[in-house]
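Before I ask anything, let me first share the structure, which is written out below as structure tokens.
All protein chains but one are shown at their positions in the complex.
Up next is subunit A:
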Amino acid sequence: MIRSSRRWVLSTAAVLLAALWAFPVYWMINSSFLPQNRIRAEEPTFVPVDGTVAAYERVFDSGFFSALKMSAVVTLITVGVALVLAFLAALALSRFRFRGRRSFLVAVLVIQMIPAEGLFISQFKQLDAWDMLNTVGGLSLLYVATLLPFTIWLLRGFVAGVPLELEEAAMVDGCSRTQAFLRVTLPLLAPGLAAAAVYGVLQAWNEFSLALVVMTRPENMTLPLWLRTFTEANRTSDWAGIMAGSALIAVPVIVFFLIVQRRMTAGLVSGAVKG
């Protein structure tokens, strides 16, 4: 009796805490559908009763799509390049013994400890010197470098987890080394590559501070930069628009995250265990 009533108390507490944690997300979506007179009322409106999508239309007219394009391009390039490079490096590190291997592994670990904020002044100057400020290439270069250490570490675990006998058996059966790799090993690595890709997409899509440093021109803004500028411009006048902008950036990520989260965590864990 006491046990079950205690369980009820705990369950209620859990649901209340859930409501507390989810509230900002709910509030963003709710506010984005409210008309101006509801947003700027004495009493807040807790359900979007006179719902309207006018705020979204205002957002679409404010340079949202050019930022969306920029973010998409940078994310695609970053994740694509980072995956290929990290994969090759992981292959080298887990399938070969060579001089400098250990130093490289240590370097990969240490690099992950470097705080981005301790470097962005000199990264800014460096890109400036190479005329790469405000370019997709410049920002992608920095993003790839940020992603590489973790991605290498992750993929290394997966590559090490695929037994070499499988490849050798395929070669005995008449495959060339490349064929054996493509047909046998690569499919087994798919979960690892997927986990790394998901991680990279989230990082590149959400990143703010490096973009702030590197992309100084309005026409080169990524989505987070655009949202900041849009917020600054409309802070006093259009919170519905600002919330619509936030929702447009956040909701796809949230949906994506909810779908892949379990799989990704499983991937990360198994990679770590094997690695």
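We take it that a contact is a pair of C-beta atoms (placed from the backbone, for glycine too) under 8 Å apart; a residue touches a chain by one contact, two chains touch by 3 or more; residues count from 1.
Quick note on the criterion: contacts and distances are computed from a predicted model.
A.B. asks: Quick one: find the hidden chain's UniProt protein name among "Sugar ABC transporter permease", "NADH-quinone oxidoreductase subunit G", "Phenylacetate-CoA oxygenase subunit PaaC" or "Extracellular solute-binding protein".
C.D. replies: Going by its UniProt entry, the chain not pictured is "Sugar ABC transporter permease".
A.B. asks: Have a look at A:L105, A:C175 or A:A194 and name the one touching the chain we're not showing.
C.D. replies: Residue touching the chain left out of view: A:L105.
A.B. asks: Looking at A:A54, A:V73 or A:L91, which residue reaches the missing chain?
C.D. replies: In the full complex, the listed residue that touches the missing chain is A:L91.
A.B. asks: Give me the subunit A residues in contact with the hidden chain, please.
C.D. replies: 7, 10-11, 13-15, 17-19, 21-22, 24-25, 27-28, 31, 39-41, 43-44, 81, 84-86, 88-89, 91-106, 110-111, 113-126, 141-142, 144-146, 148, 152, 160-161, 163-165, 168, 171, 205-206, 208-209, 212-213, 224, 227-228, 231-232, 235, 239, 242-243, 245-247, 249-250, 253-254, 256-258, 261, 265, 275
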